[in-house]
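Just one protein chain is left out here, and the rest sit where they should.
Moving on to chain A:
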Amino acid sequence: MEPPQKKPKIQNMSTIQAILSHEYTEPNKLMEVYVTAVDDKKQISKIMQQLATLLPVPQLQHLKRVKDNKIILCSKEDVGSLEKLKPFLEAKALDTAIIEEILQKTEIVEVPATPPKLRWQYDIVHRIWPCKFHPDKYMEQRYEGTNFTDKEKEFHWNIATLMMDISRKILDNQGIGVCVDPRFNSLVAMSSSFTTKSPVMHCPMILVDYVARTQDSGAWNEKLNSAEDFMESEKDSEHTLAGIPKRFKQFMDEHEDHKNIKLGAERLRNTEKLKSEDVQMLDGDNLAKYGPYLCTGYDVYLLQEPCLMCSMALVHSRAKRVFFIKFSDNGSLATRFQLHSVPELNHHYEVYHIKCDNIDMS
């Protein structure tokens, strides 16, 4: 008898992967340092005392200075070749006797040049040299892909499915973007691109302008009102649908899979802002406290990985998280660049790639 045929499991095939910077995904680089080996324990503490005051190594603060009988002296780069080590130590005004002791047994060893950020890196580097490590539970979860609950994953997947569906059925496979207020899992704005009207009207650029509409403003209202009809909301409603084009709402109403997704953005609050001194003392979510401001606290979902212009537009707009489904040749969050990993920027959003293995991605 044939074994019973396995029922094909209808399951969620998507995985949501955080796009993390190299600090988290690459092994730590190594660097060469001079070490001395000292067998007498008393000597070690004597030498350590001198080194601590006269020869600190600030760039290696993540390392313990001593491993067994070996002591880190300095980076090789600071000194150069071995014959320069003695004059280098003399210039630092170490005791002559100590210098003699140090120079008896010196060697060059490789040590981790940067502190480990994640457990897997720590496991590697601490075998090379004893190392300090401050575990970050949230970053570990993002690396492992366990930061979302099943319910959250289901919501991300629902939005991804909605975008793919709309793109295929009414946008001729063009890009689409959705802005979500994650406090209510409610859609704030939805947009397609309008590059026939303007070469800079990429879908994320339009999306942030539709978000501005929900805050009673916006820059392209005149230009786009002829191209797009918008939902009207009841005047006394707490939420506004001003960022939702009618054609998308209609599509959602007509499709069983999508019609239960919540729509609407919180309206601008009339409350006066707290004084900046008071505000400095507070912590937590600015969106909850002060109401809508640009895309603060909002999540942005895009069918297509954004280009550099759009990626930076989302930084300026202070988006909380950016999810995308398809990689782009000019994508600037994973493919060509990781804009969200540039430390100088004044705002950093999290980036996730929603992988849809069961979807024809052509």
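Note that in this section contacts are C-beta pairs under 8 Å (C-beta built on N, C-alpha and C of every residue); 3 or more make two chains touch, one makes a residue touch a chain; residues count from 1.
We take it that contacts and distances are computed from a predicted model.
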Protein name, per the UniProt record, of whichever chain is missing from view ("Alkyl transferase", "DNA-directed RNA polymerase II subunit RPB3", "AAA+ ATPase domain-containing protein" or "tRNA-specific adenosine deaminase 2"): "tRNA-specific adenosine deaminase 2"
Residue among A:V208, A:V300, A:V322 or A:I354 touching the omitted chain: A:V208
Selected from A:V33, A:L51, A:V111 or A:C307 as touching the chain missing from the view: A:C307
Contact footprint on chain A, counting only the chain that is left out: 198-200, 205, 208-209, 212, 215-219, 223, 273-274, 276, 279-280, 282-283, 286, 289-290, 293-294, 296, 307-310, 312-313, 315-318, 330, 332, 336-337, 339, 342, 344-346
